[in-house]
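Of the protein chains in this complex, one is absent; all others appear in place.
When the chains are written out, they are named A, B, C and D in that same order, and each has its own residue count from 1.
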Amino acid sequence: MHVATVIGTVWSTKKDPTLEGLRFLVVRPFTTDGKESAETLIAADPIGAGIGERVLVVHGRAARHAIGKGHDIGFQTAIAGIIDTMDLADGRRIGGHVDSDERAPESSD
Amino acid sequence: MHVATVIGTVWSTKKDPTLEGLRFLVVRPFTTDGKESAETLIAADPIGAGIGERVLVVHGRAARHAIGKGHDIGFQTAIAGIIDTMDLADGRRIGGHVDSDERAPESSD
Amino acid sequence: MHVATVIGTVWSTKKDPTLEGLRFLVVRPFTTDGKESAETLIAADPIGAGIGERVLVVHGRAARHAIGKGHDIGFQTAIAGIIDTMDLADGRRIGGHVDSDERAPESSD
Amino acid sequence: MHVATVIGTVWSTKKDPTLEGLRFLVVRPFTTDGKESAETLIAADPIGAGIGERVLVVHGRAARHAIGKGHDIGFQTAIAGIIDTMDLADGRRIGGHVDSDERAPESSD
Partner (left out) sequence: MHVATVIGTVWSTKKDPTLEGLRFLVVRPFTTDGKESAETLIAADPIGAGIGERVLVVHGRAARHAIGKGHDIGFQTAIAGIIDTMDLADGRRIGGHVDSDERAPESSD
């Protein structure tokens, strides 16, 4: 399970037939200490997450459940939820959008 | 399987319907040499762990079992136990709460 | 799930009988910040990816599905799709072939 | 799958009911080049390993099998074997106990 930021979209024409009709997003895991992972994940998105949104990414059976096309599919990673906020013990609050951290006092999106 | 410290709470409104009613905690893995992982995990909490508590985090089928909502759910990580203490071969004892290590001689929590 | 570049072919004569007839490619994961992973993966290729192409690599049950020989097989990693492009939030576009990045203004296939 | 050294014991009172009666050990993965991993794992121990012993640690279904309480349990990591020795191609022999390496000429264990 990862927390990640949506940073792009993937297009693929030649693929396993069970991947037809799925929306594939590029997501980048992040950590609560403000670092972004160098890792790049692709997640099927059955929920409708937008660029910059922070999301819960699940794998394996949980991802197949979230995708909703049964277990005989050729993909294993999916977005299971869009994060509103993360409230941390040290008092920090991580917003649900990458811009909500950076332009805090401004009227953002 | 990880040992981790509970460091926050996650709120998500738009999510897979099977995630409704679950409590999601932010947990940070730690190691016995006192380092905290940079990794950030989100775990469903069916047990009632509090901020600062040290917990056993499980994944996959074990997590679905611990969550207790069957195997057709969109999540794969859960807290399976709250740690009382870890007794190490070198004589150290790691407490069940992040504060139990730091304020040892004081009356803590 | 990985995004990776196809960088070679593996030949193996002495192997589990269920691996007969599968094409095995050497793939190298990459990230959106342009780094290539030091990790080396071998993926069964049921799709027909070529050297230099960027692909979606899946594992476990998803890989067995993509391979299409049922679940009683001795392999767990496969190519599930060939990437056309990845459009990133920062305006960059990653092409579907390792050469499409490097010879941008040239007529590259 | 990991090779690891048993370095401690974990106590947990508040836990998933299926974890009752299991013995939980703290184990630290090691590598053949003599380095110990910073990673800390907790493994259920159905075999009776002692502090300092080197063990085979398995995960997932294999771990549930080794634990022997069926597949509806809330844990996923277990000790499947205690190592006698590891004989390496470069002539080195790694003993089955962390002390067998260090006090070689003494009567150990």
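As a working rule, contacts are C-beta pairs under 8 Å (C-beta built on N, C-alpha and C of every residue); 3 or more make two chains touch, one makes a residue touch a chain.
Everything quoted here is computed from the prediction, not taken from an experiment.
Taking the complete complex into account, residues 1, 3, 30-33, 35, 46-48, 56, 58-63, 65-66, 78, 80-90 of chain D touch the chain not shown. Looking at chain C, the residues touching the absent chain are 6-16, 18-19, 24, 26, 28, 38-43, 51-52, 59-61, 64, 71-77.
We take it that only the chains that are shown with their structure count from here on.
Here the CA centre of chain B is 22 Å from the CA centre of chain D. The geometric centre of chain A is 35 Å away from that of chain D, both derived from CA atoms. Residue positions of chain A touching 2 or more other chains, listed in rising order: 59-61.
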